[in-house]
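One chain of protein is taken out of this complex; the other chains stay put.
The letters A, B and C name the chains in turn, as written, and every chain counts its residues from 1.
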Amino acid sequence: MVELVLIPLLKIIVVLNATLLGVTYMVLLERKVIAWAQSRLGPMRVGPYGVLQPVADAMKLMLKEDITPARADKWVFTLAPILSMVPALVVYAVIPFGDEVHLFGRRISLYITDINVGLLYVVSVTSVGVYGIILAGYSSNSKWPLLASLRASAQLISYEIAITLTLVSVVLMSGTLSMVGIVTSQASQGVWYAFIQPMAFVIFFIGGLAETNRAPFDLPEAEQELTGGFHTEYSGMRFALFFLAEYANMIVVSSVATTLFLGGWLRPFPNVEFLSFLGIVPGWCWFLLKSFIFLYLFIWVRATLPRYRYDQLMRLGWKVLIPLAIANLILTAIVKVALA
Amino acid sequence: MAEAIAFYVLAACILGFAVLVVTAKNPVHSVVFLVLDFLCVAALYVTLGAEFVAAIQVLVYAGGIVVLYLFVVMLVNVKRPPEAFRAGGRHATLGLALAGAVLVEAAAIAVWSRLSPAAPASAAQTLPVSGNTEQVGWLLYTSYLVPFEVASMLLLVAMVGAIVLARKES
Amino acid sequence: MSSPTPQYGPMFDTDELVINMGPQHPSTHGVLRVVLRLDGEKVVDADVVIGYLHRGVEKLSESRSWTQIVLLTDRLDYVSAATSNVGYCETVEKLMAIEVPRRAKYLRVILSELQRIASHLLWLGTHAMDTGAMTVFLYAFRERELILDLFEEYCGARLTYNSMRIGGLPQDLPPSWDRKVLEFCRIMEGKLEEYETLLTGNRIWLARTKGVGVIDGAEALALGLSGPPLRGSGVRRDVRKDEPYAAYDEMEFDVPLGVAGDTFDRYVVRMQEFRQSIRIIRQAMQGIPEGPILGKVPRLIKPPAGEVYHAIESPKGELGFFIVSDGKSTSPYRFRVRPPSFCNLQALPRLVKGHLIADVVALIGSLDVVLGEVDR
Partner (left out) sequence: MADVNVAPPAGPPDPPPPADLPVPAAIAGLQLAMPGAVLALSFFVGDWTVIVDRAAILDVARHLRTASGAAFDICSDVTATDWPPRPERFDVIYCLFSTTHRQRLRVKARVADGDPIDSVTSVWPAANWLEREVFDMFGIRFSGHPDLRRILMPDEWQGHPQRKDYPLEGPGELLLENPLDWLKLRQARDEADIE
């Protein structure tokens, strides 16, 4: 009973809470990092150096009036933020944060579950997240959100193709769809896939920016063009759900990229003997560190780059990333067959 | 026992959502119910041990095709007159006829599988690979290669056709 | 390919979407309202609706004394108050034939050029922000702050300076102000490199600005563009060169010109103008003569009857004042501002046609309008 119910339940609780905490502090981190990039200080008022800012933000959002526009489709309007948030959280079920730890005399694996189609699960669950945005845009009964949701659906579907194609090249290397399996195969092959699949890695990163609506692909919520985009009409906790979903998705993309390309919980250069002293740092620390680097990149890019235009974004997706991803896939297949 | 409960609950959900898809007055609501329907179908696949098919079902249908449905429904702004919801008419007859045909087909399959019950299971067991994904892949690229290729050609032709139709005269 | 293509009817009824951009919109720089007719994201037609900030400055001036109007000109182009002050005071001086001391002329040049840099910094920041580059915005404001500090030290105000008097200036430079200005010029040159690193060579920036809102020189002239938007189309027109005022005839500077007349060229022209302004400030600082800062001005300002038009080159373009005096009262009979923002904004519907929504905000930014001046 403990093995079957209690431990998974505990894991779910821990992961969900850690995620939500991580998401709120991700917001603070972004504000801080961007502020430093722009020679500002960022939030400084709530707590020392503003570390309690997320608490204040959460309180504010919860206490704010929750407004539903008069002619909105109320039913869908309420559903949309939930549809946006749930997939972002459900994905964490298959993310391997680490290998196994011994705790209270038990061997506990640092992932909620390891299913044999783990990667497909990630892709398919995140693909449902687009409904939140589309339905939010539609149900607000407002023109700017509608435009944003049209942009979003086209953008997310387009970049999903490129991302999925890069994932297939990784699967070709690992021979398994299981997230844990992909990490262990990187360990057994002695190399992170970022080094033997650099093209896929870059495409995945660019696609990841687009999938999470981050700059320079933040068109669905381009404040300067669409007055905030699909969540223009949302306020209070419902807006907060969209906001959290975006950051949760960023963490998902970072975690998946870490797992697939940066060896998950493995230490750097897992097959180099004289670096084995790095092994004293637990695996989950490496995982968090690598994900953090990714998240930092997300923020850095946002602070630096202007925004693409809609047609340029689609052109980049369809005429550059997808052909490159296909070429990379074919090349990977040929090399794999030739070596076998 | 648990499997049976899961099956009946999911089947009820599937049928319920299917009914809501056709009865919802707002086309966008219909599409939302369709998504939920597809998610339930995916869950049904999981209970059958076909995780790969379930994931593909969600990825392709719920995450891809229905998004496009929604896109179209939102764009063309269908406002059906109230008469459209009344029973009768040519469409209702056609619908009933199609439903009857599907029913007959399902019955035929049921009867046929009763007559030779072990055939499909043994096919899977004789495959040289194990694992859900591998088996699907193996079957697609060996026994069902020709239908698979024909289907992909058909999709390609449909795609080209759609582009030709949608392209504006320049 | 010669066979006639069959005519298909429309497969779906497509509607144009009419959407209101503004008057409350993050990228309309105030209270501009643009009614866009969209085909998808493409702009079919645009109608600019203005007047939300109309305060009747022209009517108001008819019941204010000549000296009080300097205050009102502060509130026209409120990010570039000093140039508006210069324009108004010079117009009245022309009307009254007042000789302005050379030192005052030099100071006017210095203040105008500092103001030009401040205004262009605001343009750069908001223009980049509109296209999503938020860091440039804060960098530009950081440097603008230095100029505001300089102005604060000079006249006590940071936005609405009231920094000119008819016949000269209200006060001489504060001690060591000139050193601070030169220090600012040195800092600014380095920062310009920083902005250009972030934008000029950036692929996304190029993609967003090149070929967007192209307008050739002849059409730009016909549409009444002036200032950097006109020079971006390659027309050599700068009031400072064509009809020199203050001490500009003694300054040596170039008029940067664009070639293609697109958003990128307008951007390049303004970036070059930063450098030219610094050049002018350095020359003026070096050559500034000693002497009085206020000419011989009667205690009661009461110009002779007549009409006068005088234009200066404000950061936005040709800022003209048309003033009619009846020679009897102590306030103008008619006070008319030729607002460059207003005339430049007129080209917006022409520029955005056929472009996407994202280009509309880029183009509003590229025209650099200030609604206080458009609506007056």
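Criterion: a contact is a pair of C-beta atoms (placed from the backbone, for glycine too) under 8 Å apart; a residue touches a chain by one contact, two chains touch by 3 or more.
Keep in mind that what you see is a predicted model, and the values were worked out from it rather than measured.
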{"item": "Visible contact partners (per top-of-document touch definition) of the missing chain", "value": "C"}
{"item": "Option from C:G56, C:G156 or C:P174 whose C-beta touches the chain left out", "value": "C:G56"}
{"item": "Contact with the hidden chain (one of C:H25, C:R240, C:R270 or C:R338)", "value": "C:R338"}
{"item": "Residue of C:A157, C:L173, C:L221 or C:M285 touching the missing chain in the full complex", "value": "C:L221"}
{"item": "Absent-chain interface as seen on chain C, which is shown", "value": "50-51, 54, 56, 58-60, 62-63, 65, 94-95, 97, 221-224, 226, 235-237, 242-243, 305-309, 311, 318, 320, 322, 324, 326-331, 333-334, 336, 338, 342-343, 345-346, 375-376"}
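To be clear about the criterion, only the chains that are shown with their structure count from here on.
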{"item": "Euclidean distance of C-alpha centroids - chain B vs chain C, Å", "value": "61"}
{"item": "Approximate Å spacing (C-alpha centroids) for the pair chain A, chain B", "value": "29"}
{"item": "Contact set on chain A toward chain B in their complex", "value": "73, 75-76, 79, 115-117, 120-121, 123-125, 127-128, 130-131, 134-135, 138-139, 146, 149-150, 153-154, 156-157, 160, 164, 177"}
{"item": "Of all residues in chain B, those that touch chain A in their complex", "value": "26, 28-29, 32, 35, 39, 51-52, 55-59, 62-64, 67-68, 70-71, 74-75, 131-133"}
{"item": "Residues on chain C engaged by chain A in the complex (per definition of touch)", "value": "17, 19, 25-27, 38, 41, 128-135, 138-139, 142, 198-199, 202, 204-205, 207-208, 356-361"}
